[in-house]
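Every protein chain but one is kept in place in this view of the complex.
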Amino acid sequence: MTEEEVSIVKVRNVLLVTIPSSPSDRTIDNLQDSILTGMKNVNPEGVILDISLVNIVDSFFARTIEETSEMISLMGGRTVIAGMQPAVAVTAMELGLNFGNVETALNVEKALDVLSGPGTEESSDQGEEVR
Amino acid sequence: MNPGPDATTLNGKMEIKSDTDVVDIRSKVRDLCNRIGFSLPETTRVVTATSELARNIIEFAGTGEVRWKILENDSASAPQEETVGIELTFEDDGPGIEDLEWAMQDGTSTGNGLGKGLPGAKKLMDEMEVESGPGSGTRITLKKWSVGK
Partner (left out) sequence: MDIDLKLLKSKALDSLLSAVVITNTRGEVIYANPAFCDLWEVEDSDEVTGRLLGDFVKEKNKLEKVVDDALNQGKWEGELELSREDSDLLEVKVSATPIETEGEPVARMVTFTDITSLREKTRTIRRQAEQLIESSTPIIEVWDGVLAAPLIGQLDTERTQRFMERLLEEIVDSQSETALIDITGVPDVDTRTAQHLIETVESVKLLGAKVVLTGISPSIAQSIVHLGIDLSEITTKTTLAEGLKHIFTEDTPWKITQ
């Protein structure tokens, strides 16, 4: 699989970031910068990280997400991780990966509901705790 | 034996010295796991452990090697039970792990995340052997079996 680009799109008042299946380290680094630029220009409610294509998450990737979500939080936004693959969830759990203060959603649509729907207190209980 | 890009030998090795090598070794290991019939979650565990330790090689030693081998186990105690597995060896001539016991504890970090990742890799695989010492490089061998253990 050739290296694919990360796509960042504004949807309603949210930044939707789609991450390709095997992102290179450079892609991941650039991603962080792009998100922060996006945050500055658009001032969204939050950022959705669509990882439905990602089939491996190691500690490097998790760390990047954690850092990014911290930065997003400092800039006043929330981070939602959407579409984690089952095998990835299993491994992340077993590795005890910490994604930071993020929320999770089954897919992008639900992530949008989480960020801009009414009465979103319930969903913020889906934050991450490392074991 | 050095595998070419289209080699179908089930044993081989690869040099690791850059981030793209990490992506390549993950691909290779995934391919091997599929060949020997690991399930998707099992494959994901093996590939993730590979990614962690391959990164360690780059981070702590700059360059090193990963060797893979397909294993077969005809258990003498259960002759009907045939299992296959994969063995991965991560070797470098880096500074070595100073305090092995400390590195094996859950949650150890060199200050930038999960750091050495050894406890994680151990949890994901069935067997792990570490040979290392200050100044004498590191060799870590991982094994995972499929079908009964």
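Going by the order they are written in, the chains are A and B; count residues from 1 in each one.
Assume contacts are C-beta pairs under 8 Å (C-beta built on N, C-alpha and C of every residue); 3 or more make two chains touch, one makes a residue touch a chain.
Computed from a prediction, not measured in an experiment: that's the story for all the values here.
Asks: Please pick, from A:16, A:82 or A:115, the residue that touches the omitted chain in the full complex.
Replies: Spelled out, the listed residue whose C-beta touches the missing chain is A:82.
Asks: Residues on subunit A that touch the omitted chain in the whole complex?
Replies: Considering the whole complex, subunit A reaches the absent chain at 81-87, 89-90, 92-94, 99, 104-107, 110-111, 113, 117-119, 122, 126, 128-129, 131.
Asks: Which residue numbers on subunit B touch the omitted chain?
Replies: Output for subunit B: 1, 7-11, 36-37, 39, 41, 70, 72, 81-84, 146-148.
Just so we're on the same page, only the chains that are shown with their structure count from here on.
Asks: Centroid from C-alpha atoms only, then distance subunit A to subunit B, rounded to Å. What do you get?
Replies: A distance of 28 Å separates the two centres.
Asks: In their complex, what parts of subunit A are in touch with subunit B?
Replies: These residues of subunit A touch subunit B: 22, 24-26, 55-60, 62-63, 86-88, 90-91, 94-97.
Asks: Using the touch rule from the top, collect the residues of subunit B that touch subunit A in their complex.
Replies: Listed in rising order, the residues of subunit B that touch subunit A are 19-20, 22-23, 26-27, 40-41, 43-45, 47-48, 51-52, 55, 106-107, 112-114, 117, 120, 123-124.
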